[in-house]
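Missing here is one protein chain; the remaining ones are kept as they sit in the complex.
For clarity, chains are labelled A and B in written order, and residue numbers in each chain start from 1.
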Amino acid sequence: MNKIKLSSIFYFLSFALVAILLVSIFSYGFSIWTSYMSLHDWKGLGGIPVFIGLGNYIEFFSNSIAIRTLINTFILAISFIISTTLLGLVLAILLDIGLKGTSIFKLIFLLPLSFSFVISATMWTWMFSPFQGTINSLLRMLGLDFLTQPWITSTEQSLLCVLIVYIWQFSGFVTLIYYAGISSISKEQIDAATVDGATLFQRYFYIIIPQLKGETIGVMVILLFYALRVFDLVYLLTGGGPALSSEVLATYMYRVTFNQNLFGYGATVGFITFLIAMLIIIPFQIFFRRR
Amino acid sequence: MRFSTRSLLYVFAIIASIFYLLPMYTLVNVSLKSTEDLVYGPVVPPRQVYFGAYQEAWTQISDYFLNSVKMTLPATIISTLLGSLSGYAFFRFRSKITNIIFLLMVTGFYVPPQAILIALIKFISSIGLYGSIYGLILTHIAYGMPITTLLFRNYYESIPKEILDSSEIDGAGEWLKFIKIIFPLSLPGMAVVLTFQFTNIWNDFLFGLVLSQGRYSQPVTVAIANLKGTTLAAWNVQMAGAAIGAIPIVIFYIFGTKLIIKGLTAGAIKA
Partner (left out) sequence: MSNYLENKISRRKAISTTAKVAISIGIGAAIGAAGLGVGYYYATRPPVQPTPTRVEEKKLVIYHWWTAGGEREAIDAVYALYKKYNPGYEIIDNPAAGGGGAVMRAAVKAMLLAGQPPDTCMVTYGPGMVRSWYIYHEPIDDLFKDFPVPEMLKSWARVGDHYYVMPLNIHRDNNLWYNKKLVEKIGISMPLKSVDEFFEACEKIKNAGYIPFAFGTVGGQRFWLNYMLEDFMIASPYGGGDYVTNFNLGKAKPATDKAVRDALENIKTLWQKYVNPDYGALTWDEAGKLLMRGEAVFNAMGDWQKGHFMASGWKPDVDFGWQTFPGTDGQSMVHGDSFGIIKNAPHPTAARKWVELLKTVEAQETFCLIKCASPPRTDVPLDKFDPMQRRIAESIRRDKIVVGGHGEVEEWMDKCGEILESFLTHYNVDKTISELDEAYKKIFPKPLE
């Protein structure tokens, strides 16, 4: 008996040790370093870090720009996760109904995921340019001038623009996950419901969607990851502007660290981002994994 | 009635497709224009198709393109293999402790890369891998661990229990069992993980910018960003470079969609 126990520890480690070591160094070791530096006042190149305790954290929570950044991040993350999940679900149902050309639609929906943010930001800069951009030019050609928008130039719409690009990039991926989920539900169950006289809508709403819980959680885990890491895209598309209306934690951190040379404060912003991620993801994981 | 619902659905699907395709149309259209033609904007097709932008972009990024291949292939394959092993460990050996470790592993996924940048450079340079492709490969493998572990563990849960149980009766060793039974069964799930990792690693910009040096190790994303100058934005060249940089992944997706869906159907992404 004892032999088995020891061997299972041995086997566990033989499979997982490399991964555990890599994650503990690259994710946690470096985060600990960052959290330690966040307790320092460390300004300018060649400046020497001075220990100041929680001073940077007090600065963060009393700084109106930082708070706004925090709010922007939450707005973006929540609206992104909800809208992408919903759109993905709707499109997946659309695919499942069995239109002609489903396989082409699948590919079209999935393609945006393949582009790096460097590339998608370039494309969408051209889409959104109010003067010459694809969207407004098309609207003008169609005689719909009144629908043209200022897009990324407006403080009200810049965050929405980031959201649109995010939805564009990830909804197809969500669609495929849901589509696969729907396909794996047994056909007998659905057929039985059809025989019982359930309409198309009832069939999806009462029978299929409730069975997609696992997919929904899996999708949210991945979308949350991208929502919290949003950096390249905002940095390249709007630069956080105009007037900081699309600044999120990641771009704010980058800017205070590398443009304003506040290395200690930047580490604080980075660590706060990390803490927020943990505060959301740990309860989320524990709650859903129990089920 | 039935007919009209159906055509409505088609209209919806086509509108959605336009939403997805329009930016790509813009990309291709601009990349095929000559400099003088650019003034007419991104909607009107080029008056004369011009491949000069592609030629120029390629001469500037070809070395970097090769670097990206050298970096992405090993990093993708190694991180996927390591993930399949650790995913199996967490699937097979369950206890409170391994569950907590698993939770910590997955949460490691959410560490923002900007937050650990300086520590990362220090580490990579202290082990002598700074400025080389190997440093980038190691970094991408490490940051791929959480997601590959998660995806594989979830995928293993979808493998029919009978198969696992029958192999247990045989009393096969864990490694033998893994290699002979689990690994072959996990191939569809592996397609999803490979795609995921390939996309993430190929598209990375930040690590490439700070961990590599010069045309012998910098990835193509950095070179694409550099097609835009401070004094002149040659949009057609930049777009052509972007198109070239996207081609490998697009091909990967076009041929891989079926495999990806197969893996997804088997539950690779499920909590």
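Quick note on the criterion: contacts are C-beta pairs under 8 Å (C-beta built on N, C-alpha and C of every residue); 3 or more make two chains touch, one makes a residue touch a chain.
Small disclaimer: the values here were computed from a predicted structure and weren't measured.
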Exercise for the section: May I ask you to name the displayed chains that the omitted chain touches in the full complex? Expected result: A, B
Problem - Touching residue (missing chain; options B:45, B:173 or B:214) - result: B:214
Exercise for the section: Touching the absent chain in the whole complex: find that residue among B:24, B:53, B:85 or B:117. Expected result: B:117
Handout entry: Positions on chain B contacted by the hidden chain, ascending
Key = 35-36, 39, 94-98, 101, 104, 117-119, 121-123, 125-126, 130-131, 161, 165, 168, 209-210, 213-216, 218, 222, 225-234, 237
Fill in the blank from the handout: Across the whole complex, the chain not displayed is touched by chain A residues 1, 4-6, 8-9, 12-13, 17, 20-21, 24-25, 28-33, 36-37, 44-46, 65, 125, 128-131, 133, 150-155, 235-244, 254-255, 257-263
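Note that only the chains that are shown with their structure count from here on.
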Handout entry: Between chain B and chain A, distance of the C-alpha-averaged centres to the nearest whole Å
Key = 15
Exercise for the section: Going by the contact rule at the top, pick out the chain A residues touching chain B in the complex. Expected result: 8, 11-16, 18-20, 22-23, 25-31, 33-34, 91, 94, 97, 99, 103, 105-120, 122-124, 126-127, 132-135, 137-138, 141, 168, 172, 176-177, 179-181, 183-184, 200, 214-215, 217-219, 221-222, 224-225, 228-229, 231-232, 249-250, 253-254, 257, 263, 267, 270-271, 273-274, 277-278, 281-282, 285-286, 288-289
Handout entry: In the complex with chain A, residue positions of chain B that touch it
Key = 5-6, 9-10, 12-13, 16-17, 19-27, 30, 41-43, 82-83, 85-86, 88-90, 92-93, 98-99, 101, 103-116, 118-120, 123, 139, 141-143, 145-147, 149-150, 154, 174-175, 178, 199, 202-206, 221, 224-225, 235, 238-239, 242, 245-246, 249-250, 252-254, 257, 260-261, 264-267, 269-271
